[in-house]
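First the structure, in the form of structure tokens, and then the observations on it.
In this view, the complex is presented without one of its protein chains, the others remaining in place.
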Amino acid sequence: MTDFLELVVAKYNYWIYITLMMIGLYAIIAKNNLVKKILGMNIFQTAIILFYVSTGVKEGATIPILEHAHGPAHGAETHAIHAADYMNPLPHVLMLTAIVVGVATLGVALALALRVYRHYNTLEEDEILAQIRKK
Amino acid sequence: MSQQYPALVVVVPLLSAFLISPAGWANKRLCFPIALVALAMATGSAVGLLFRVMNEGVIVYRLAGWDPPWGISYYVDHLNALVLVVVAVVALANLIPAKKSIEREFPDNQGAFYTLYILMVTGLLGIVVTGDAFNLYVLLEIAALTGYGLLAMGEGGRAPLATLNYLYMGTIGACFYLLGVGYLYIMTGSLNMVDIAGLLPSIYESKAVVAAFIICMVGVWLKMAFFPLHAWLPNSYTYASSPASSLIAPLATKVMIYVMIRLILTVFTPDFTFITLSISKAVVWLAVVAIVMGAFLALKERSLKKMLTYIIVAEVGYMVGGAWLGNRAGMTGAILHIANDALMTLCVFLAVGNIVYRTKGHHFENLQGLFKKMPFTMGGFVIGAVSIIGVPPTCGFFSKWYLITGAIQSGQYHFMVALLFSSLVSVVLFFRVIEISYYEPFSDHHGHGHDHHTTPMEEAPLSMVIPLLIVAAGLILVGLYTGDIVEHIISFAVPEGLV
Amino acid sequence: MTDTIVSIKPLLAVLASLLVTPILASSRSANVREAWTFAAAGVKFLLVVSMLPTILKGTEIVYTVVEFLPGAAIQFRVDSFGMLFALVSSSLWIVTSAYSIGYMRGLKEHSQSRYFVFFAFALSATVGVAFSANLITLYLFYEMLSLATYPLVTHHQDEEARRSGRKYLLYIMGTSIGFVLPAMLICYDLSGTLEFGRQGFLAGTGAGRTLTAVLLILLVFGFAKAAIMPFHSWLPAAMVAPTPVSALLHAVAVVKVGVFSVVRVITGVFGTELLLSFNLNWILLVATSATILIGSLIALSQDNLKRLLAFSTIAQLSYVVLGVSLLSPKGMTGGMLHIAMHAFGKITLFFCAGAIFVATGRKNISEMIGIGKRMPVTMGAFFIASLSITGLPPCGGFWSKWYLLLGSLEAQQMAVVVVLLASSLLNAAYFMPIVYKAFFCRPEESLFENKVEEAPAFCVVPLVITAIISVVLLFYPQPFLRLADMTVSRIVGI
Partner (left out) sequence: MKIIGLIIALTTGGFLVYAAVDFPDWADPQSPASTHVSPHYIEKTMEETSVPNIVTAVLADYRTFDTMFETTVIFSAAVACFFILRTFLREEERRERLYRHVLTGVTVRVKEGGKIPPSDDFERIDDSWIPHDLIIKTICRLLVPFIQIFALYVVAHGHHSPGGGFQGGVIFGASIIVLAMSHDLRTVLQRIGEKVVGVLCAMGVLLYAGTGALCLLLGLNFLDYSALAPVLGVGPVMARSHGILIVEIGVAIAVTTAMVWIYNNVSSRGKYDEGL
């Protein structure tokens, strides 16, 4: 029992991102309002960003910026840099891209919702489908 | 200059997109020539790259000069060189006829349309040529976003609504793929496809790698509209404008099938996919369901374009089933069908584009008497239809040949039966359309009284008919030279591991 | 192995009519178009005849267009059997072109250029099938023929044409995609090649008895153009087409392609030894005998002349398949010879039916009482042709019936002998009344005054020519008999 609890505690960041993701997935599928679906989608994307960033963390490491190197000119005595001291920069780079993609998708989704609203005067999916069936 | 082909294929269209957008503001007539030159150069370098690959084997191109696992690099082998050429040729062949309908449908924001068009092609070319898993996700998003932009401007309110649904499903698919890449990154520490393939064998048994594979697959299946996840495709392609749908229909799903085959062959290597995992039989059954349902749903459609979209869903079933048969013939058939199906779908959608350009509608009622009024367009349509049915001289027959041989060799006869069933249904589908345009006299129901300026019904403009006939002739040529394509290109693309 | 020479002639023969189609489509005046059709027909016939001497010497002409896979390529191999069929179809095309000019002009049919274009297209496919060296080339031209004949069958573009066109396609395309395609791929998978060898390529592959039986059924019934019983009903429905179409295509080109493919399958794909060792040929014998008897019986009850001829064609086609599936040398010779004999006989009958329709507008036999007095020449040719079909001495049909009977005796198939004799009786039973009513009817029932008024010359001359040919064939059946003998001797290996 104890090692199960230990396992749960040691990997807590994964459970969080999974719950967030499932909330987003549920919202996209089950919600009726188009904008709520868009928000669900945003939660879904943010959950993955959280997942990536949480993998970059290292025990006892600082942010991946080398402070005491004041430029290469007189850096003769800059002692060697140990990888263990700094956090893994790669997930952060990747997630910068994912954030940008999230914003871009949000922008286009809102534009589409606006056009749908301009044509059907409602954002509720069942009302829109009713209008389509009536036509 | 030939050393730089891998980069030129993607960079030239990219740079041209950033020239077209300002040109759209300055003067609209510049956009089309820039786009044409850019795509022509991209096609040229793609063909050059294919010949280089055929001579020198795999080409590694280090972006920004860094070695593979650290920087992003391209691994151009026979598989993606072939698909690259297909994408470039289809995009170029679609640009020329699209000019007239763009001028009619989007008179004031042509610059934006051409920019989205070129960016979409750049995204697709990038997906095919890249060797980095994460870079593939970014390009996936470019292709998706520009796709949403292009598809949104269609008929009334239906197009944005269908595109919005496409956006939801597409984003979920892309995020699943991203999650799969994340799982692989955690377990192996690298993002480069070949590097991952090197690190994976030691941890094949771990649950995370199996999960990564399944999540990637679900994401890719969602993006390619594989049957249970296909709900977004029919509406979004039907209500889109004709130039947009005749660009996206032939390419978007085929590039995703290329991604699936790349995952199976290079990243997870066939022995993991077919031996360690035992789901290939189930996937072939899913493909059978996809083919049967795709063909079946196409039967009840009264709109020509919507019928074709369901045929695309069935064709996706062909390729997924072929790839998952697990033997050389099936995989060759799947890869060959990517090229053939792109050409066939392009030919048929160009014909629909011409019809819509003249009759302003793509329902069966608009098709009456078209053989008399638009003989060349309908001629091209018949060749495309015959190729989809799978009649010998055209290329559709030969990919069915490999797929059925693969099914026979692997003993999965249900896949063969599905292929034959869908061929028979497409005979019924296409000849129903041909009957309408052949028998029913041209009833000029447009001219009902008040609008006297009905454009005299005659053949679509020359710049739209000639590309269609060239593509139709291309179908027969590709069919005739299937032997050379398979022998020189595809037989190298399928690894020896696959017997 | 017989020595082969490589020459482009077969490809030229196939393309001769194909290349002329754009000219036909774009020619403005009718005369120019008809002149071009005649030119193409003449060139094709000359090309085929030019290859005849080399074939008669026993050499074969091979030409490969493009190679897909090791065993499958678009390849032409002109052997004696292919030459026999090509000779028949190309010669009859000339005659039919003349006839269709008369017919089309006589009835002022619409969109004639489309008719001539697809006619030429269909002929090139027919010759393609004749010269194909392997199953995939044969399948390619077979499908091309189905697509080329669809617009011809549905020429009148009315509701009835639409229904029969739909039925025509469903049967032909349905069976070819549903049966032939999988069978062809299974054969390719088993044997690695699709070449029509001396002995079928399935011989050495160790395929089990049941698999061979399944493949046999798939391939034989797959080629639905041979109109063997379960898949025959497209032929009567296709009679809605104009008469020259049903004359050349549904008496000569299309149905003979079906029968030719079935014979190619029996001799080239399976080979006589394999079928004999598994004695699978009883399946074919039963099917074809049933077709012959039922076809002839239905023909008895038909009133519409063209439907009668359609059902008689169904019966006659199964003679060919019956002969070949006897697997005895004489029987196979008879079967192959019957292709030529039946072609000339049946085309004359269809020409007469067309001429009667052009001259009097009558379609049903009941309305043709006493027509002999009005159109003596046409009805005379009709009488000769019906004799040839029933296999009586003054016409060439006699030879093929003669060889068929000898073959069935040689193969000790007494039942087949009975079937052959019974069907000959039935043939006589449904042809002779027509001839009797035409000539010897009692005056008061005759519906026509007795002034002679024939169909236009362009219709009558061709049918007279073919009638004369079918009589000449009795005395000089040489080119076809010689070719049939050579094919059989090569197969049986004596």
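Think of it as A, B and C in the order they're written, each chain with its own count starting at 1.
The definition used in the following text is that a contact is a pair of C-beta atoms (placed from the backbone, for glycine too) under 8 Å apart; a residue touches a chain by one contact, two chains touch by 3 or more.
Bear in mind the structure is a predicted one, so any value in this text is a computation, not a measurement.
S.K.: Which chains here would be touched by the one that got left out?
M.R.: Every shown chain touched by the left-out chain: A, B.
S.K.: Touching the absent chain in the whole complex: find that residue among B:54, B:96 or B:186.
M.R.: In the full complex, the listed residue that touches the missing chain is B:186.
S.K.: Extract the touching residues of subunit B with respect to the undisplayed chain.
M.R.: 4, 7, 11, 14-15, 17-19, 21-22, 24-25, 61-66, 69-72, 108-109, 112-113, 115-116, 119, 122, 126, 132, 134-135, 138-139, 141-142, 145-146, 148-149, 152-153, 160, 183, 185-191, 199, 206-208, 210-212, 214
S.K.: For subunit A, which residues lie in contact with the unshown chain of the complex?
M.R.: 7, 10-15, 18-19, 21-23, 25-26, 28-30, 32, 54-61, 63-67, 69, 71-72, 75, 78, 80-84, 86, 88-94, 96-97, 100-101, 103-105, 107-108, 110-112, 114-115, 118
Criterion: only the chains that are shown with their structure count from here on.
S.K.: Select the category (line, ring, star, complete, other) that matches the graph of chains linked by touching.
M.R.: Contact pattern: an open line, chains touching in sequence.
S.K.: Once you find the CA centre of subunit A and the CA centre of subunit B, what distance in Å lies between them?
M.R.: Centre separation, subunit A to subunit B: 29 Å.
S.K.: How many Å are there between the centre of subunit A and the centre of subunit C, using C-alpha atoms for each centre?
M.R.: Subunit A and subunit C have C-alpha centres separated by 71 Å.
S.K.: Report the inter-centroid distance (CA atoms only) between subunit B and subunit C in whole Å.
M.R.: A distance of 44 Å separates the two centres.
S.K.: Using the touch rule from the top, collect the residues of subunit B that touch subunit C in their complex.
M.R.: Counting only subunit B, the residues touching subunit C are 386, 389-393, 398, 400-401, 404-405, 408-409, 416, 420, 423-424, 427-428, 431, 435, 438-439, 480-483, 486.
S.K.: Would you mind writing out the residues of subunit C in touch with subunit B in their complex?
M.R.: Spelled out, the residues of subunit C in touch with subunit B are 65-69, 73-74, 136, 139-140, 143-144, 147, 151, 154, 157-158, 161-162, 165-166, 169-170, 173-174, 177-178, 181-182, 185-186, 188-189.
S.K.: List the residues on subunit B that touch subunit A in their complex, please.
M.R.: It is residues 134, 138, 141, 145, 148-149, 152, 156-158, 160-161, 163-164, 167-168, 171-172, 175, 178-179, 182, 185-186, 191 of subunit B that touch subunit A.
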